[in-house]
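Here it is: the structure, laid out below.
One protein chain is absent from this view; the other protein chains keep their places.
Letters A and B mark the chains as written, and numbering starts fresh at 1 in each.
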Amino acid sequence: MKPTAIDARRRRLAQFALAGTALALSGAARATQEQMAAAITAFTGGAAPKQGKVTVDVAQLVDNGNTVPVTVRVASPMSAAEHVTAIAIFNERNPQSDVAIFTLGPRSGKAEVSTRIRMATSQKLTAVARMSDGSFWSGSADVIVTLAACIEGEG
Amino acid sequence: MTIRVLALVLAVGALAAGAALAGADARKPGAAFMGAATQAMQRDDTQNPAMLWVGDGEALWRSKDGGNGKSCFSCHGDARASMKGVAARYPSFDTHSKRVLDLGQRIGQCRQTRQQAPPWRAESRELLALESHVALQSRGMPIAPPREARLEHAAARGKALFFQRIGQLNLSCAQCHDDNWGKRLAGSTIPQGHAGAYPVYRLEWQDMGSLQRRLRNCMSGVRAELPPYGAQELVDLEAYLAARAKGMAMESPGVRP
Partner (left out) sequence: MARALVTVPATARRGEVIEIRALIGHAMETGYRPGPDGKVLARDIIRKFTCRYNGEQVFAAELHPAIAANPYLAFFTVATASGTFEFTWEGDKGFSQTETARIAVT
């Protein structure tokens, strides 16, 4: 039987599940939107974050889900009286909802943090900022993640 | 020659000259096909993960190793001077072993013959670190394969391989990288397949790797049998790719998706 593109894709997906990519599809339970909501609630201590002030800067279509550069910015004067005390990043479809929690303060000068994250599949990223007055603000971005072409095979 | 034929010859000549002047090198490096964030990662040495390997390579360059207690520095001095332009001239024909060698193999040969030290395994951290450090010294310089008959034979064999269909998907390198570059394959944009950024930090690997590792990934992608590291076919392909990218600027050590 002549191999078709679909067979190749199935083989590649099977390869993806077995081979060493960062987040294997088989076995690992995927986080859900409910789990992400629970993780956010744990961070805020029950308060519902207000939407605004927080920007999640990430490519709409990433080059590779294994290493995705992300920058989170929060609009804040970062003064002693009014500043961001923490920024947390969450995802909705990796095996775990938490990505990172950053601690900032009045000495930060600017509420902006950059890092590189792993994304198992296309999903929404949400960042939540805790302010010095105890309020919480959030922002999010939708990201498309596809399988890389020509990944590692056996041998 | 009649006036009409002369006019025709002159017209064709002018067209050819015009085309040559327009230059219009249609070749684009792999970086041109990456997203802005990945390009930024490569462009900036303070955030390029490959610089971690370069740091290790700088340390290895100066560490004594092997039976006669020499380091690379013992013979070559400061790599910034002695290795300038070297990576841009690889693969190259080695008169000592009478083979075409890529940079990693050349380092291995130096270790064995000059340092009396065992060569590092292909794709090992040490070898990639030293390769990255050496290749960085050619960054920005044009890829310049030496003019040498036996190297050119290897490139000719490599060219034949480049156009040969392989694997269960029955595809050749040329079909993607000559005929369909710029189009999408599994969500990625197909680059032209110029290899001027190696060794690269590939986001897919979350690791550093050589051109041979990437070629084996391509072959895996078309479900072909993978030649072992160091196989003649891989070196021949590297020789062809260097000839094909001749004149393009080295970007090593690069970042690729």
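To be clear about the criterion, contacts are C-beta pairs under 8 Å (C-beta built on N, C-alpha and C of every residue); 3 or more make two chains touch, one makes a residue touch a chain.
None of these values were measured; they are calculated from a predicted model.
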Which listed residue, A:Gln35, A:Asn91, A:Thr126 or A:Ser140, touches the chain dropped from view? A:Asn91
Just checking the interface: what residues of subunit B touch the absent partner chain? 46-47, 49, 51-53, 55-56, 206-207
Residue list for subunit A contacting the dropped chain reads 18, 20-24, 27-28, 66-68, 71, 91, 94-96, 98-105, 107-110, 112-119
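The rule we apply is simple: only the chains that are shown with their structure count from here on.
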Inter-chain centre distance, subunit A versus subunit B - centres from mean C-alpha coordinates, in Å: 34
Residue numbers of subunit A touching subunit B in their complex, please. 3, 5, 8-9, 11-12, 21-22, 58-59, 61-64, 66-69, 144, 146-155
In their complex, what parts of subunit B are in touch with subunit A? 34-38, 40-41, 168-169, 185-188, 190, 203-206, 216-221, 223, 226, 257
